[in-house]
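The full complex has more chains than appear here; those shown keep their coordinates.
Going in written order, the chains are labelled A and B, and every chain counts its residues from 1.
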Amino acid sequence: MSRLDEESRRRLGQVSVATLATCLFQYGLRNCVMQDVRPLNPNVTRVVGEAYTLRFIPSREDLDSMANYSRPDFLHRRAIEECPAGSVLVIDSGRRAEAGSAGDIMVTRLKARGVAGVVTDGGFRDTPDIRQLDYPAFHQAPAARSTPICLSPVDVQQPIGCGGVAVYPGDIIVGDADGIIVIPAHLASEVAEKAIGMTRYETFATEQVVKGRSILGLYPATAESREEYILWEQHGERG
Amino acid sequence: MSRLDEESRRRLGQVSVATLATCLFQYGLRNCVMQDVRPLNPNVTRVVGEAYTLRFIPSREDLDSMANYSRPDFLHRRAIEECPAGSVLVIDSGRRAEAGSAGDIMVTRLKARGVAGVVTDGGFRDTPDIRQLDYPAFHQAPAARSTPICLSPVDVQQPIGCGGVAVYPGDIIVGDADGIIVIPAHLASEVAEKAIGMTRYETFATEQVVKGRSILGLYPATAESREEYILWEQHGERG
């Protein structure tokens, strides 16, 4: 799995999913924001990390039961124990929230292991407890039923679809209250840098708009507004 | 666009969407509350104003790009700059939340211009920032992708559908945590007055129910309960 350099990680932690979506659109990438994937806890939404993937398929009664969870090599458990610190566990649940993609003890373990966050296009169980963890978890809706009722883990670290978006192992996951965006690994540092610049300009533009200025000639930027921005930057936002 | 008189505006700010729905049902109007349109910020839900409409259709790659936003006459921008103070910008996004109907800088501008609120049957981008604005914004779900990825503005101030409800320019929009109701312009002052009366009676009835009284003979009102209510009104709710 590709590793995100620390500077890019820091930058991506300071920019919004919306700004990143606009940035990736400039690369011709239109479909990077997951659909129907939301923060479980609206107060804990910021996450950045490399994607470590887990894939579920529908379960089958003769293969999938709670008993599987006693096997140390069971993939659902392995994913929890092997997903590296600093990464984000991204789960393809086939966009189904009829059973839980994980519960609070698993999420507690992810947090304890230093994993940066967890994302499913299904749902989590034990959401009251997960909410207490102050840990970034994104899903579609609470899903209290036991995982094997509907879901069976079949592989880790393979390409998956999650929330209608392609996720390759090592892609960079960024989340905020708008949801989750997936940045192709090879674009991550370049995009991080660009997005920081865009964000600065947006801060400038917002400040102007708050003061009563029209968005015309200001947002998106023109040559003139860009010069003003440079001055504003130099004067430490006292503009 | 018809103007809402101040007294009606004040009254509509004091009654609930549910009460207004019951009131319009008495006029035979069944389909006035938008479906799947919710407050972005659950703490900022009250809004009253005349509808100023904007219509999107699906975008097309050769026509719709970020470049359009540099044109001062681009409709998405014009709607933001021309929507009158005191009105509500209502956006027909075809009930699609795959791309943002507007972002935080546009919403900041609406607020700065004195526009009363903004409603889409799609989604907004930059929801963490919009949430900070303490401004009434209603949508279906966050939608971080750039607008031209999916949506293209084609006209303003034409009749639209929004959340499954007809909205004609100048119709009165009222919102609370239940969502958004659309009141035909010509009925607004009459409905505002009726709804104030209904709300007073509901306050009386709720007070009685809290004290342990049955809803039978009380809600809906009977001739007897109405007399009681009149006394209660006269005694300043001390009844």
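Everything that follows uses one rule, which is that contacts are C-beta pairs under 8 Å (C-beta built on N, C-alpha and C of every residue); 3 or more make two chains touch, one makes a residue touch a chain.
Since the model is a prediction, treat every value here as computed from it, not as a measurement.
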Exercise for the section: Tell me how many copies the full complex contains, given that 2 of them appear here. Expected result: 6
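One rule holds in what follows: only the chains that are shown with their structure count from here on.
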Fill in the blank from the handout: Whole-Å distance, C-alpha centre of subunit A to that of subunit B, is 31
Completion exercise
Counting only contacts in the complex, subunit B reaches subunit A at residues 66, 69-70, 72, 77, 80-81, 97-98, 100, 103-106, 108-109, 112, 125-129, 131, 141-146, 148-149
Completion exercise
subunit A contacts subunit B in the complex at 16-18, 20-22, 25-26, 30, 32-33, 35-36, 38, 45, 176-179, 181, 202, 205-206, 209-212, 214-217, 219-220, 222
